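All protein chains but one are shown at their positions in the complex.
Chain IDs A and B follow the sequence of writing; residue 1 opens each chain.
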Amino acid sequence: MKDSKPFIHERALCESDDIGAGTRVWAFAHVMKGAKVGCDCNIGDHAFLEAGCVLGNRVTVKNAVLVWDQVTIEDDVFLGPNMVFTNDPNPRAAFRKAPSAFKPTRVKQGSSIGANATIVCGVTLGECCFVGAGSVVIRDVPAYALVVGNPARHLGWMCACGEKLGRSRTCSCGRRYALRDEKVGLVPLK
Amino acid sequence: MKDSKPFIHERALCESDDIGAGTRVWAFAHVMKGAKVGCDCNIGDHAFLEAGCVLGNRVTVKNAVLVWDQVTIEDDVFLGPNMVFTNDPNPRAAFRKAPSAFKPTRVKQGSSIGANATIVCGVTLGECCFVGAGSVVIRDVPAYALVVGNPARHLGWMCACGEKLGRSRTCSCGRRYALRDEKVGLVPLK
Partner (left out) sequence: MKDSKPFIHERALCESDDIGAGTRVWAFAHVMKGAKVGCDCNIGDHAFLEAGCVLGNRVTVKNAVLVWDQVTIEDDVFLGPNMVFTNDPNPRAAFRKAPSAFKPTRVKQGSSIGANATIVCGVTLGECCFVGAGSVVIRDVPAYALVVGNPARHLGWMCACGEKLGRSRTCSCGRRYALRDEKVGLVPLK
């Protein structure tokens, strides 16, 4: 079927053969061989996906995002423009590490990372969390948490739909949540 | 006339037919169809101008700047390298918005935005304001204000010529200003 193949812009550089159906790769983006990308993703201009990174389905990778080896992005994640991951906690040009010394980063299902944010490696971003634009994340983020600043601090909670939650933790969209604990974050109620 | 046509670098991707005379678009930059760019602008390498953005005349767009739909840049604005706009206040990959839900951003005449700054959508940057490098702007900026930090805070006032103003609000270049109020900012005196 025509729709089952990814779309690669003629000015993109796509070396991976592990890209799902319906995914689009735009101009001047570079997907390395060994990068794994799911279905129906959108990879913006000037983005870079390194060998070893893994992206789920329906991930939005806005322009100029950089994703490295050891970074795992689950389904339905939004990576804002110019945001950047890392995988080496203390890089030195004269002391190259083995990849085994890199620290992995995981971004869980439904999360959003704002424009120009920086994610220091070795952290897990919980389900549906929201990292504000320009923030620098240096520790784990609880599920559904809104974090902002440099370093990023916990400011409140966000619904899966993107609305900020009040004290009732019931969203106008009808979704309701309970607080598991400050570290794990919220859990959705049926 | 030869000079009346924009210059498009052979490695650029320019799909817009609404670019003014004397404007230059450099390598690996991408100007989408539907982006409107005035005269004598300079669009640096790796910049991206999305359909729906509007740039005035003599705008400097340094390298890797990202400008989206609903962003309006007036004349004589300087956009520093790697600075980024946004247009969706709470993006979620699984909850796509209609463009009507995006928030517009306006950068008024003569403003400067420093390198790597982030402008959260829905704000107006007043005439000749100055956003320091690496700042994250989350609210309106008064005319001629200098703002810095994450979030950006009001630190002082800048002359149209780029010099910091002292308490007299008279610049060594001869320009003089009066304070309208803290929200509107300065107004130039004749």
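To be clear about the criterion, a contact is a pair of C-beta atoms (placed from the backbone, for glycine too) under 8 Å apart; a residue touches a chain by one contact, two chains touch by 3 or more.
A quick note: this is a predicted structure, and the numbers were derived from the prediction, not measured.
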{"item": "Hidden-chain contact residue, picked from the options B:F85, B:F102 or B:F130", "value": "B:F130"}
{"item": "Residue of B:V120, B:M158 or B:L186 touching the missing chain in the full complex", "value": "B:M158"}
{"item": "Option from B:G52, B:G110 or B:P142 whose C-beta touches the chain left out", "value": "B:G110"}
{"item": "Absent chain, residues of subunit B that touch it", "value": "11, 27-28, 45-46, 58-60, 63-64, 76-78, 80-82, 110, 112, 114-116, 130, 133-135, 149-150, 158, 160-164"}
{"item": "Touch list for subunit A against the chain that is not drawn", "value": "13, 28, 30, 46, 48, 64, 66, 82, 84-86, 90-95, 116, 118, 120, 136, 150-151"}
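In the analysis below, only the chains that are shown with their structure count from here on.
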{"item": "Distance between chain centroids, defined by C-alpha means - subunit A, subunit B (Å)", "value": "27"}
